[in-house]
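Heads up, one of the protein chains got dropped from this complex, but the rest are sitting where they should.
Moving on to chain A:
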Amino acid sequence: MFRHNALRCTVLLLLAAAALFQALTAGYFGLEILTEILILAILVLALDIAAGFGGMVSLCHGALMGVGAYAYAILSAKAGLSPPVAMAAALALTGGCAWVIGAICARSHGIYFIMATLAFGQMAYSYVFEAPVFGGDDGLGGIARLDLSLIGVDLNDSRSFALFCLAVLGAVYGASVLILRSGLGRSLAGVMHNEQRMRALGLTVWRVKADVFGLSGMIAGLAGVLAAQHVMYISPGLLSWTVSGEALVVVILGGLGTLVGPLVGAAAFVLLKHELSALTPHWHLVVGVILIAVVMSRANGIFGWIEACWGGRAERRAAKAVRKQKTKEVLSDA
C-alpha cells in the first residue's frame, strides 16, 4: 500500500514550492513550460496508478488522454455545452472507455496486456485520424478554457492557467493517494502481490483491475481536457502510441510505483527536452542514454536513486550513533 515517508513529503513540498514560485514569477515562455510539466504530471500520475501500483503497463494512456481532449472539444465547441458540463462529460466518457478496456484486458498479463492496450490505443488513433467529425488530420481548434470569472479568475491569462493546472494536479495527487489507501487500493496491492491468492479469498480480480483502470483513465482524460484548453487546439497526434510511450518513459525515469517519482520524472523530462532541443535536434538520443543509465543502475528511477541514497545515509547515521554509544560505554567503563 502507498505510504508517505519523510523523504516523499520533502520532495513533494520542494516540487510544489518550485512550481508555485515558477507560476508566480516566470515569464510567458516559462509559464508555458510549467503548464506542459503540470499536464504531463497528471497523465503520468494516472499511468503510475495503473502500472506502478496495479502492474497494468498500459500503452493506451495517450489515447485516453486524447479521448478526454476530443470529447471536451466536441462537446464544448460543436455541441455547445458549457465548458464545466463538457469537462464533466468528457471525464465520464474517458473513465467509461478506460473501464471497458481494463475489463477486457484484465485477464491478460505482461507483454500481452501491453499489446492489447496498444491495440486499443491505435484503434482510437486511426479512427480519430480518419473521421471527419474529429477534423481528421487537421484536428480541431477554437477550444475554450473554463470560465472562472465568477471567482475573479481569468484562465485565458497564462499565469492563471498555470496556477489552475497546479491546483488540479494537487487535487489529482490527493485523489490518487485516497484511491491507493482505499479498500480498492488495498485490494489492488493484493492483486499486484499475489493475484491467485486474492482470487482464492473471493475477490473478483478483473473487476478490481477494471475499476482502477477506469479511474486511471479518467485522470488521463483530465490531462487531455487541460491539454486541449492549454493549446486551444488538438490533433490526432495526441492519441498516438508515442504519447503513451513517452508517458511510460517519464514514469520509469521518475520512479515507478512511487507517485512522487513520476512528478520528478515529468519535470526532468520536459526541462531536459526544452534545454537539449535548444542545443541539438537529436535530443531524443540524450534522453535515451539517460533512460538506459537509469534502468541499468537498478534504482527505481531518479526518485528511487534519491531514496536509496537517503536510506544509505540514514543507515550510516544509525551505525555512527551505535559506534558513538559503544565508545562512550567503553570510556565510561575505563
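One rule holds in what follows: a contact is a pair of C-beta atoms (placed from the backbone, for glycine too) under 8 Å apart; a residue touches a chain by one contact, two chains touch by 3 or more; residues count from 1.
Just so we're on the same page, contacts and distances are computed from a predicted model.
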Name under which UniProt lists the unshown chain, selected from "Quinol:cytochrome c oxidoreductase membrane protein", "Class F sortase", "ABC transporter ATP-binding protein" or "Helix-turn-helix transcriptional regulator": "ABC transporter ATP-binding protein"
Touch with the omitted chain, as defined above, among A:Lys78, A:His109, A:Arg199 or A:Lys328: A:Arg199
Residue among A:Ala26, A:Ala89, A:Leu184 or A:Met232 touching the omitted chain: A:Leu184
Touching residues on chain A - with respect to the absent chain: 1, 178-179, 181-184, 186-187, 189-190, 193-194, 196-205, 207-208, 211, 215
